[in-house]
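One protein chain is absent from this view; the other protein chains keep their places.
What follows is chain A.
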């Protein structure tokens, strides 16, 4: 992961600032940096979103394909994650440099999103035990400037919101043979309910306090960080400590409480924004990657 060199004096400056709830870039401890979201950016996916947070940029594309349901849950579809750490983001990812981070990220994402409380997996089932939709979620890191988890989770939620799955009909003939038929209307498609899809909030413990959306410099000063996935109701669905260092139970409790608060506050404007963009329809000016 991208690292920056921070001198002792800088560290002290950052630590003291955070202690007084005033960060280097002028934010408070529970403030996010400027965030930009655009959906439907890759035309040959079924749903896509691009999120920039500070200088962190991630692109998420979702492809829906027909697969066989997992034997344990025959009436549910599932999600697959793949995180590509492109060397574009930072030279350290060159070659197989990003592999470890990619695996770690995709494992976490799988834990957070692939369950029936987050996504309506039953709705992805086409015929129990035989066919279901598999959503392949491909995450591409375009630029790393700290706080990847939060940016990725927001992008996934936006991409899921944007996903249009073609509607299929099962036609059964008298012999019991089943045939999947596609509707020939490209507008005839199914949308996912993303209400319960959680967002991840990463909290970094810096000195005695913790901050949300840490920059790389702040990250360098932090002892340990905790990721918390929170739904719009404030339910915590997953917590995980990432990176080295240790946390005492007291601060974990405090950080969870802060995470819940921040996460809840994150959902409402996000949903509003997505709906607003959707309502623009075809008149929306696409920004894409050059804007």
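The working rule: a residue touches a chain if its C-beta (ideal position, glycine included) is under 8 Å from a C-beta of that chain, and two chains touch if they have at least 3 such contacts; residues count from 1.
As a working rule, contacts and distances are computed from a predicted model.
Student: Given the choices "Centromere protein L", "Exosome complex exonuclease RRP44", "ALA-interacting subunit" or "NEDD8-activating enzyme E1 regulatory subunit", state the protein name listed in UniProt for the chain not shown.
Tutor: Record says "Exosome complex exonuclease RRP44".
Student: For the chain left out of this view, which of A:87, A:180, A:268 or A:287 touches it?
Tutor: Answering carefully, the residue with contact to the hidden chain is A:180.
Student: Out of A:65, A:104 or A:248, which touches the unshown chain?
Tutor: A:65
Student: On chain A, where is the contact patch with the chain that was removed from view?
Tutor: Against the left-out chain, chain A lists 43-46, 63-66, 166, 168, 171, 173, 175, 177, 179-182, 184-187.
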